[in-house]
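Below you will find the structure I want to go over with you.
What you see is the complex with one protein chain gone and the rest in place.
As written, the chains take the letters A and B, and residue 1 is the first residue of each chain.
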Amino acid sequence: MTLTLATVCIPPVGLYHYLILAAFVFVCGLLTILLKRNAIGILMGVELILNAANINLAAFNRYAHGGLPGFPSLDGQVFALFVIVLAAAEAAIALAIFLNFYNNIASIDVERGKELRG
Amino acid sequence: MTNAMLAISDTQLATNVLFYTLAAGVALSALAVVLSRNIVRTALFLLFTLGGVAGLYFLLNAEFLAAVQLVVYAGGTLILIIFGVMLTSKAPGMKFEPKAIEVLVAAITGTIMLVALLAGIISTRGYAGHPAEIVRQPLDWGTSQYPVSDLGQALLGDYLLPFELASVLLLVVMIGAAFLAKGRRRRSGREDKV
Partner (left out) sequence: MIWACAISSSPALPLADGLGQTLVFKDLLGWTAAPWWAKLAWDLAVIAGVFGGLLSVIAMFCIWWERKVAGHMQCRPGPNRVGPIGIFQSAADGLKLMLKEDLLPKDADKWMFRFAPYMAFAPVFAAFVVLPFGPEFVFEPRLAVGIFYILAVLSVEIMGVIMAGWASNSKWAIYGAMREACQMVSYEIPLGISIIVGVMAAGTLNMVRLGNLQAGGIHTWLIFRNPFTFAAFFAYFVASLASNKRAPFDLPESESELVAGFHTEYSGLRFSFFFFAEYAAMFVVGGIQATLFLGAWNDPFGIIGYFHAKFADGNHDLQLLVLNAVASGIFVTKAMVIIFAQMWMRWTLPRPRIDQVLYACVKVLLPLSCCLLLGASLWGLVVGSRAGVPWVDYQPFSWADWRAVPVALATQIILVLIGLGGLTAIALWVGYAFITGRNLKQRLTDPADIISRIDQTGPVIT
C-alpha cells in the first residue's frame, strides 16, 4: 500500500497532473450543465468549465511555455486573468436574464422555457 | 518514511502533498456540485472548488491570479449566483429530479469526454519529443523577483489591446445588466394604464 502510494507520490508534480485534474473538473462542469434543471445550476457548470480551462492555462504558464530559460513569461496568467474577468461579466448578464425569466414564468426550471409564449 | 529515504527534497515533498490535498479537494467538490440536489449546497461546493483552485494557483507561483480568483470569483461572482438562487427559489431546498434517460445520456457523454481528454493529454509529445520529459523534470523557468510588477507591465505593454477591449466589454455588460434588470417593470406599468 505504502509502496503504491510512494510510487504515485514521489515523482515531482508536473504538467500532466494539472491537466488530468483540469480534465476531470471540465467533465464535472459538463455533467452539471447536462443534468441540472435549475438555470442557475447550469451557470455553475459553466463556471466549473471556465475554472478547468484556467487551471490548464496556469499550469502551462508554470511548466511549459515557449520562452527561454531564465526569462519567465506571463502569457498563461494574463490569459487566465482575462478569462476570470469575462466569466464575471458573463455571470452578471446571465443572472439578469434568469431573473427576467423568473419574473415572466414564475419558475427557474429551464424545462418550462420550451414554450414560446409570452 | 522520511524524505531522506525517498531521496526527494523538502520542497518537492511539500509541493506533492499540497498538490494532492488541493486536487482531492477540488475534484471532490466538483463531483459534489454535479451530484448535489439542493441548489444552495451546490453553490457552497462551488465555493470550495473555487477556493481549492485558488490554492492551486498559489502552488503554481501565480499569486496575483490566486488573489484575483478569490476576490472576483469567490467573493463576487459566487455572491451574485447566491443572490440569484435566493431570489428565484420559493422555498429552500427545492428539488428538481432529472429523468433517468437524461442521466444515462449525460453519463455516456461525460465518460466519452473524459476518456478523450485523458487520451489526448497522455499521448501529447513534449518539447523533446518524449512525453516523460515534462513529468520527470519539471522545467523551471525561474521566477522573477517582482512578479506583480511584471504582470502590470505585461498588461499595459504586450496585452494592452485585450486590456482595453476588456474594459469596454465590462462597460457594455454593466449597461446591459442595468437595462435588463429595469426594463420589464416599466413596460408592464405603461400597459396597465392603456
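The working rule: a residue touches a chain if its C-beta (ideal position, glycine included) is under 8 Å from a C-beta of that chain, and two chains touch if they have at least 3 such contacts.
Worth saying up front: this structure is predicted, and the values here are computed from it rather than measured.
Enquirer: I'd like to know which visible chains would be in contact with the absent chain if the whole complex were considered.
Expert: Looking at the complete complex, the unshown chain comes into contact with B.
Enquirer: Touching the hidden chain in the complete assembly: which of B:L59, B:L117 or B:V173 does that?
Expert: B:L59
Enquirer: Thinking of the whole complex, not just what is shown, which of B:A67, B:V105 or B:L180 touches the missing chain?
Expert: Spelled out, the listed residue whose C-beta touches the missing chain is B:A67.
Enquirer: Out of B:L44, B:V103 or B:I121, which is the one that touches the chain we can't see?
Expert: Only one of B:L44, B:V103 or B:I121 touches the chain omitted from view, namely B:L44.
Enquirer: What chain B residues would touch the chain not displayed?
Expert: Looking at chain B, the ones touching the missing chain are residues 2-4, 10-11, 13-15, 18, 21-22, 38, 40-41, 44, 47, 51, 54-55, 58-59, 61, 63-64, 66-71, 74-76, 78-79, 82-83, 86, 92-93, 140, 142-143, 145-148.
Please note the rule applied: only the chains that are shown with their structure count from here on.
Enquirer: Quick one: in the complex, what on chain A touches chain B?
Expert: 2, 6, 9-21, 23-32, 34-41, 43-45, 47-48, 51, 54-55, 58-59, 61-65, 67, 69-74, 76-78, 80-82, 84-93, 95-100, 102-104, 108-109
Enquirer: Help me check something: in the complex, which residues belonging to chain B touch chain A?
Expert: Residues of chain B touching chain A: 1, 6, 8, 12, 15-17, 19-20, 23, 26-27, 30-31, 33-34, 39, 42-43, 46, 49-50, 53, 56-57, 60-62, 64-65, 68-69, 72-73, 76-77, 80-81, 83-85, 87-89, 94, 96, 98, 102-103, 105-107, 109-110, 113-114, 117-118, 121-122, 126-127, 131, 134-144, 150-151, 154-155, 159, 162, 166, 169-170, 173, 176-177, 180-181, 183-184.
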